[in-house]
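Here's the structure we're looking at; comments come further down.
The complex appears here minus one protein chain, its other protein chains still in place.
By letter and in written order, the chains are A, B and C; residue numbering begins at 1 in each of them.
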């Protein structure tokens, strides 16, 4: 991939070697939480090794500067070669996006206190935005944010409910979104940095989900009179949704990167299987029915690489890349689903067992087609954009004609 | 559906009422084995209720006669409305197929001893056919059966390995396939009925799999000097593969029936979700993006019903229905995958949690696309049939021309 | 296929023999109109032979009675084995639907005068319903019918515009829909039988279309002061839309029948090609990439047969079958598209030439996915039905609970 630096390429190579040599063996490690995700003990053990190997938080340089998105891509794809890789290397969601956001918006003091420990991989974080639809809260519609914050002396007091808060259970810090009364009316919101756990945040439920890669799962929780020192507001008041936009596209794209890595590995496993096993008198891959699936995967992997690289290059221009990351998310997540499905099918009975990671990757990618906006929501917003641009071009034509 | 009897329709209605009223609440029961499947304790508790409700083993009448396949369809689809339903009603694989086979081939004595307890739902059974490919055994190719049997006085002694033996762990009886030395050379085999557990059968591994509905999972195991009284041979020696063929199509089709039931329920759940929830200013189902998925599902469900009914009617003529059940299996399993996938997508974040059975149904159907022959193997055999028929029709034309 | 009569099976066999022996050679006949469709001279020549062979209008018996829909299916599928077959046998749209409608609604006098010549295959007919969307007329919304009729003595005078009027050019009679002023307000309409051509009906345009099987193409036209004797009103005033509903499902389903026949033939041609040609060292069909396409087609053809038979059986109960024919139309038309596409792909370069009918069938089926309601409109109405039924079941539950 062009458009990247030697630093990033070197780091990507180190990350890949680390994941293949050190992390992959951990895939058989049995330390899993109730939900099926790796325990924090396991995560921290792997991180110690990543730190020693110089691949911890590989997308942020020692001087605190963040790699460009195109550089990030080459590194994060490699970290994703194992579902455990992003946890080991500290490139996992939601931490990666949280670090990105605090790095862009936080004051030096807040960075020192909240960002630095995250970069050092000392613990996990959560992003408290989504609210339960059946509570009438903010699903995808910002103006519906129902979690409130009100000033009380030199503190803010937050009350509300949140859902699908990935990693909230077991996190050491969080970014909490809430809206004051006046902000609610004009569609604004605030962001706060908070230490976790906090007794004011009660986890109501962590449902089992089809995906099992994320420690802490996806919690539904209640916030009751959470008191936050005023100095822990992230950025300026009322700017919460703007900040969420800054985080949105890079975070969405980083999912694409990590899961592409996982699917590249799944393809390697399926290829190896298809090249070793025999059935009906010949090597599996020599059956066109099998070989074509692997060939289709090779095509789809290339498509994903190109989409990620393109969207990253748009973000690197400073654009929010909202439409571009919608395009990339739909294209990549649907392609990854097909890749993972093909890999299972190539491997037959073995494919649906946990003897390899292919089965897990299939489940993770299924969830990914929902997380960060289901395909349908992205198509909906793209259709609106197409209509908007059509109108603009018509008006431009009319203006030109009447000039 | 036409072509069925009032008896079957009445039984189907009773089964449906039982599953909806009694079984569905058990879906939240936490008694699951290590692999994620319901424990036998849970199964037996449900079966007691099924017995009381008159819906235990509903496809076999009190006089021991089996419903026709078209009648079986209307009953088994209803038993599948919950993933627990077939276990509760004793219509689950592999028991259903094993009962069918013993019923068709067994002597009165063997039926009395082995079939009757199965019909009464006293325990589970397993079918020991598939062998590990990496052991060089019989995957899909009968002539490769490597598990041996040899006569030793009035016993047979069996040695070998088997894999993907569903429900072997915890079963009370099994049907074991093996081939004597001479049978191996001419592609024959024997079947034996055995009490389980037997110390001569050692379970090496029960891998975790993407599906979790079957107690005992899918075991890989070793058979060492398993001694079986000669009277426990099922049917005649050398006829094992012919018997396997008798079992094949009905068993394959019964999977289609049960999982169609599960997908009908998933569609109900997704419809209910889509008709209650709002997003972007209207009820979910009023978004065409959602409504079209539910409409597509309605079409696919009808397709599955028709395929099952047609294939059942072919089997009811006495045909082995090999090609027909291949057609039905591919058509139904691929359609069910799409239905389950659509249901998840309609339900968004909720769809990938275990708050409903939709998530499980998706995983089960993914496995079903592999079990009982992956789509590709069925297409391969259909292509061979197309070629064979083309040749025959050409030769018929030539014969007619030269006559 | 069950559910049909010996009469229908015999007639189907005769039709098949006629189409294969007599009609197929006409596929190379060069008599085509400007639009690419067979000329009426060619049609009449084939019809003479059909009459002689006893297969003209085979779905209507000598006593004027119409076969059941399930019987019609077995006959019309065979007539479709050549794109010319329905023209030769007089089972083509829109004549087939027009005969059906007049047969159900017409008075003895109107049947004598207008239906009898159609049954005898003396000429073609047209159905004047659809109006240009850009004229604000009735696209799919009946209440928008803008073509007017007003009583003037013992005549009706019709004015308006129509579009996509298949076969209007060259037709000998037509069924014209129009609404009086008061009917327009309450969503009613009238139908009239008219002799054609009539100078009051001016054809504005017959666009070239991707399909080329229908003589006269699909005309856009203007009706100016068309005077029709009052006795030529079909049925009762104000009942036009109800009559259109009677015609709707059978006509829609008869498209499915004819094009299934064409796709069965395409599959035969592709199979023959795949079984004769060699590439890369083996017979084409022995390449799984080719064999799987033909196997998929075999599965899809069975799906279409079952859908048609099921929908026909619903219509035979007297139901309007609106939802059922939507389900069948979507399922069949999308499956036929895949079948035709696979056939072309199997045949490579030859597939895209007119050396066989496969190329034409592909084009016809593409158009069929639009004609008689695009897939999306059917899904839309099915989604509405799903919602309606959900509401009804909820209300039923509530009523039961409060009873």
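Brief remarks on what is shown
Assume a residue touches a chain if its C-beta (ideal position, glycine included) is under 8 Å from a C-beta of that chain, and two chains touch if they have at least 3 such contacts.
If you're wondering where the values come from, they're calculated on a predicted model, not measured in any experiment.
Among B:114, B:273, B:292 or B:362, the one in contact with the hidden chain is B:292. Here the missing chain is touched by one residue of C:45, C:376 or C:389, and it is C:376. Checked against the full complex, the candidates A:251, A:266, A:307 or A:352 give a single residue touching the omitted chain, namely A:307. In the complete assembly, the contact with the undisplayed chain comes from A:298, out of A:236, A:298 or A:396. Within subunit A, the residues in touch with the undisplayed chain are 2-3, 271-272, 275, 283, 285-286, 288, 290-292, 294-296, 298-299, 302-303, 306-307, 310, 313, 327, 330-331, 376, 378-380, 382-384, 386-387, 390-391. Seen from subunit B, the chain kept out of the figure touches residues 287-289, 292. In the full complex, subunit C makes contact with the omitted chain through residues 133-134, 139-141, 163-164, 207-211, 218, 277-280, 287, 289-290, 341, 344-345, 348-349, 351-355, 359, 362-363, 366-367, 369-371, 374-376, 379-380.
The rule is short, and it goes like this: only the chains that are shown with their structure count from here on.
Distance between chain centres (mean CA atoms), subunit A to subunit B: 38 Å. Measuring from the averaged C-alpha position of subunit A to that of subunit C gives a distance of 51 Å. With touch defined as above, residues shared between interfaces to two or more other chains in subunit A number as follows: 287, 289.
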